[in-house]
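Can you keep this structure in mind? I'll have questions shortly.
A single protein chain has been removed from this complex, and every other one stays in its place.
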C-alpha cells in the first residue's frame, strides 16, 4: 500500500504545492523545524498571539502543536489555534513533548487530544505510553521506552481519539488503531541532535497537507525523515555535521534515496 | 555613489568599531541573527524586559525591531525600546515579518512606523506592499511578490514615514523615497533558509550604525549580505551547508568578494 512511489509522490507534492504549516512550538526547535520545512519545500509560519490564531487557520494547510516549552498562555493559544483548525477541518499534528514528565504536560496533551482531535499524534515511546494511560517512565524529554514497547498503547490511543499515532524510535511505528506500519531507516545519530523528533512532526504535517489521507501522510512523512536521516548520517562525522547534511539531503531528496534508504512494511 | 569602496569601508568599520546592536526579535531567528552579527564583527544583545529598555538604548548603537513572533507584551517592549531609541536619535531598523498576514502584524508595524519613526524598514515585497496600503497578498511569511512589484509601494512608504525602505528579493531594492538603488547578488538558496531576511535586517542595522548616513548603511548592509550569500551558495550543497558557509564567508569577507559577488546600481 505505501510503496516507494507513494512516499515519492508526497515528497514531490510538498515541493510543488509548498503547503503553509503553522506551528505553535517550543523555543528549542523553532529554527530547526522551520529550516526543515523550508528544505522540504514547505512554507513555515510561527505565530502564537491569540489575536492571530483565526487568521493563521485561514492561510495554513496544517497546524502543528508542540508542547515542548509550554506555559499556560501558550496553551491558551494552542487551544485557540486548535479549535479554529478543527472548525475548518485543517489537519492538526500534536507533538506531546515530555508527556509523562510533568502533570502539566500530560494533562495539556490530553486536553488537546480531547478538544482539538488532532489528525496525528507523534511522540516517543515514553510519551505515547504516558498518554495511553500506562506508566510512561518519561526520562526527561528523551524516551525510556522503545517504539515497539509502545505499540499497544499507540493502538489504544489511536482508537480512543480517532487519530493516527506515530511512535518514533530506531524503528518507527505508525497506526490508525487498526493497521500497523513500520518505518525502518534513520540513524542512531538522530537522538543525539535536539529537535529531530519535532522535525519528524513537522514533516508529517507537511505530508498530511498534501497526502491522499492522514495515514498515508503520516507514513510518508516519517519515511522521508528516515531516508534523509540515513543518508545524512553516512555523510556525517557527528551530530554537528549530521544537522548540516540532513538539511542538504532533505532539500535534494530523490527517488533513489527514498528507495534505498528506508523500508516501509506492514506489521 | 555607492561603489565597492563604500561597501568595503562599512564592512571594515563594523569590524573595527564592533557596534552593539540591540534586537527585540522573533524566537525563530534569535540565534541566527546573533551569529551573523558576531561573524560580521558587531556585538549583538537580545533583551526585551520592559525594565531594561532605557538602559539598552544607552549602550546600543542601533535597535532592531522584528515582529516575527509578536505578542502584545513584546510589542509593548518594542514600543518602549523604540521610543527610548528615538529620544536618543539611535537608528531603528524595523522588520515587519508577516505584515499583511494578520491584522495584528500590519497594525503593529504601522504603529511602530508612526510612533518610532524607524530609520529603515526592511521587508519582502508582500510585506512592504501591505504596509504601503496596497494588497500585499502576504503568503504566510514568505513573499508572493517580487521586490520590483513593490517599488512604487516602497517609495510611497519611504516618503510617508521619512524612512529608507529596503525590499528584499532576487534583486534587492533600496529607496529613500527619491533615489532608487538595486543590489544584485545573493542566491536562490537564501529563501530556503529561515531568517535570511531577518539577517539582512541586522546587517543593515550594523552598517547604519557606522555609515555616513542611513541610505548608505542600508545599501552597504544589503550589499555585504548579497556578496556573502553569493559566495556561500557556490560553496554549498544545499540549505544546510549554505548556513555554515554564509557565516564563514561573512566572517572573512574581503574586498575581492565584495567587488566580484555583488553589483550596486542606481535605477
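Just a few scattered comments:
Per-chain numbering from 1; labels A and B assigned in written order.
Basically, a contact is a pair of C-beta atoms (placed from the backbone, for glycine too) under 8 Å apart; a residue touches a chain by one contact, two chains touch by 3 or more.
Everything quoted here is computed from the prediction, not taken from an experiment.
Across A:11, A:24 or A:101, the residue that sits in touch with the chain not pictured is A:101. Across the entire complex, the residue among B:12, B:110 or B:244 in touch with the chain not shown is B:244.
Contact with the omitted chain, checked across A:4, A:146 or A:194, is made by A:194.
Of A:13, A:45, A:70 or A:182, it is A:70 that touches the chain left out of the display. In the complete assembly, the contact with the undisplayed chain comes from B:35, out of B:6, B:35 or B:257. For subunit B, the residues touching the absent chain in the complete assembly are 20, 22, 27, 30-31, 34-35, 38-39, 43-52, 55-56, 59-60, 243-252.
Within the complete assembly, residues 26-29, 31-32, 68-72, 98, 101-105, 139-142, 191-195, 236-241, 243-244 of subunit A touch the chain that is not shown.
The criterion applied here is as follows: only the chains that are shown with their structure count from here on.
Distance between chain centres (mean CA atoms), subunit A to subunit B: 32 Å.
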